[in-house]
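One protein chain omitted, others in place.
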Amino acid sequence: MSGQGTAVVLAANAVSAMTPLLLAALGGLFSELSGTLNIALEGLMLTGAFFGAAAASATGSIFLGMAGGSLAAAILAWAYGSATLRLKANPFITGIAANIFASGSAVLLSRRLFGTGSVVTFALKAVSKPLEPALGGIPILGAVLFGQTWIVHASWLAAILSWVLIARTPFGARLRATGANAEAVSAAGFSPDRYRLAAIVISGILAGAAGASLSLPLAAYVPNMSSGRGWIALVAVYLGFRKPWGIALACFIFALAEAYSNYAQGFLGLPPEFILAIPFAASLLALVVGTVAGKVGAGRAGKSVG
Amino acid sequence: MLARNTDRLKILAFTLGSAALASCLLLLASAPDFAAALGQFFIAPIANSYYFGNLLAGMGPLIMAGLGVAVAFASRNFNLGGEGQVYSGGLAAALIPLAFGGSSPWVAVLAFAGAALTGGLLGASSGFLKRRLGIDELISSFLVSAVAVLSVDYLIAGPFRDGTSNFQATTPIASGLAFAKLFPPSSLNGGIFIALAAAGLGKFLFDKTRFGFELKLCGANREFAAYSGIDSGFYTTAPMALSGALHGLAGALLVFGSYGAAMKGFSAGTGWNAIAVALLARNDPAALIPAAFFYSYLQAGAQSVQMGSNISSEIMAVIQAVILLFVTAGALPFRMRGKGTRR
Partner (left out) sequence: MLDIEKSYPGSGTRANRGACLQLEPGRIHALVGENGAGKTTLMKILAGLERPDSGSVIVDGRKVEFASPADAARFGIGMVHQHFTIIPGFTAAENIVFGAEPRKAGIFLDPASSLAQSREEAKRYGFSVDPSRQASDLSVGERQQVEILRLLHRNRDILILDEPTSVLTEQETRVFFGILRSLADAGRTIVLISHKIREVLEVSDRITVMRAGRTLGEFPAAGMTEERLSALVMGEQQAARRDAVPGRPARNPVLVLDSVSLPGRHRGPPRLASLSLSVYPGRILGLCALSGNGLTEVEDLLAGRIRPSAGRITYRGKPYPRLRTAPWTEGGIGYVPSDRMGRGSCPDRPVWENFAAVDRAGFFPGGIVDEGKARRAAASALAGYGVTVSPDSLAGELSGGTLQRMILARELSDPHPEFLFLCEPSWGLDIAAADSLYGKIETLKAKGTAILLASSNLDEILGLTDEIIVLHAGRVQARLSNAPDLTREALGSFMLGLTARTAAAAAVDGSGGV
């Protein structure tokens, strides 16, 4: 394979792989802006992956699968958020609880419904690539941008819509205000907790979609298949200066690292554990380098709750 | 202050009650014979000597790692790297005896020291990153732990694997070194006494020593601690290092007590369990003992129900989640006698 061809393939894989990261990170962005650190992204993604695949299998529609995954994760997010806010519990701990619950209940349900607690395969049709026939022929960009599934395109749309919602609507203004100065929000007559909960539910919808975007193309659910992406998504939120375009860039870089390590596994003969560790190590390195370069504030956001 | 304590008790009761309720609901949904399952889950752990022995055995690492969590929490640091610290500490404890050979007690001491050092270094790395660069230790400890777990997985399955065994594990340590089983066939071993002693030592450290006082003060009000002349930078790295070391020791307890070797994934979940236990105990080293007992009781119940009614062990994950969800509640869903505005 020519060098340029490999680069294009890697880039295309990266753009595809960044989709779950981008969606999860957008979800993390909403929580972060409202002043709470959402640790439950992992669990929400798992829920989305499991229920998304199950819904798609039951209805025969990939779209309904995505919707089902998002809905399931939104419900979990709503439960986790309400419990945290109403009980005034520590959001880090309840987030861990949500993660544990999501992975445990997925296995329990998987055994119940599908008879196995490990990998479940579904009979799903392939996810379509609507722009490929028309634009897939364009050199480089064709493969990288237009040859992607509609889920990938939808994630970009989600990024744009998120920006509009955050920066250009009253809801977004009040959300940002809740994170910046919650007292101002209650002084103005609104309930900061309502906005925090809304942010958590939105992050559930997005993270659920992220999870579904993992399982649907594979047509399978693998236990703990999110393997740390929820955490990387959080790092991406910080590294991206809490702006959608910055986050997208950070996700792309992480996805590129992941794509490269998959590629390298073939010929570098690295042990599989090493490959699996690369995203975590890369995130840590990025966090350190980013902080040292003085560009990023990696401090904890959620001062208002817990 | 009295009012606050009764509020806390109410929350604790609510948490434990919810956990029990969740268990019952899960059993109802999954067990072929609900009544039998109830007995297996709630009664067998205490009545049956095998399960009870395992219950007590399970307390040891929970107390040790829970102490590590408590040390970190008390100084307002979140050590989410427990999993990696326990696992790598355990590996160190499994490998050091192989390097030295023999069953002298000094080898055991060295193994434990090595476990503590390994865990401590991992914890200290996050503390260092926080102190020097202000990086959130919650995220960094988790990331470091994730890498550590994968690295230990590789080491156990690869370079240090015991070729003669079917399991993915290191060569077993000399049988003279491993803690004697006190109550076979259960795993109860002498490690529990080490853990209890550690809890006692921890209580003393927290309540009576200058180190414990300064550590708690840094956690309670950093500004005031600095104003009093306490070096709060030290109390960022030190508690994380100590926390990691305690987790490492928990790993050593598992190797020397239950497994005799480092098997792949032998410590999985200990880190998260320890967080639940420490929170139930409200970071009080003495309260860790009953909290670990209760938690281990639930785990023994899950194990018994798995064997008796063929229910998968994920039931424990759900119960653990329920506990974690409620245990840090500052308020309850029903009306609580609040104290009104403080002025």
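Just so it is clear, A and B label the chains in written order, and each chain counts residues from 1 on its own.
We take it that a residue touches a chain if its C-beta (ideal position, glycine included) is under 8 Å from a C-beta of that chain, and two chains touch if they have at least 3 such contacts.
Remember, predicted model here, so these are calculated numbers, not experimental data.
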item	value
Selected from B:6, B:209 or B:310 as touching the chain missing from the view	B:209
Sole contact to the chain not displayed, among A:119, A:141, A:180 or A:292	A:180
Residue among B:109, B:180 or B:220 touching the omitted chain	B:220
Touch list for subunit B against the chain that is not drawn	1, 207-211, 213-214, 217, 220-221, 223-231, 339-343
Residues in subunit A touching the chain absent from view	168-170, 172-174, 176-177, 180-181, 183-184, 187-190
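Keep this in mind: only the chains that are shown with their structure count from here on.
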item	value
Distance from subunit B to subunit A - Cα centre to Cα centre, in angstrom	29
Subunit A partner contacts - residues on subunit B that touch it in the complex	26, 30, 78, 80, 129, 133-136, 138-140, 142-144, 146-147, 150-151, 153-154, 157-158, 272, 275, 279, 312, 314-318, 320-333
Residue ranges of subunit A in contact with subunit B within the complex	80, 83, 86-90, 92-94, 96-98, 100-101, 103-105, 107-108, 111-112, 117, 228, 231, 234-235, 271, 273-274, 276-277, 280-281, 283-284, 287-288, 291-292, 297-300, 306
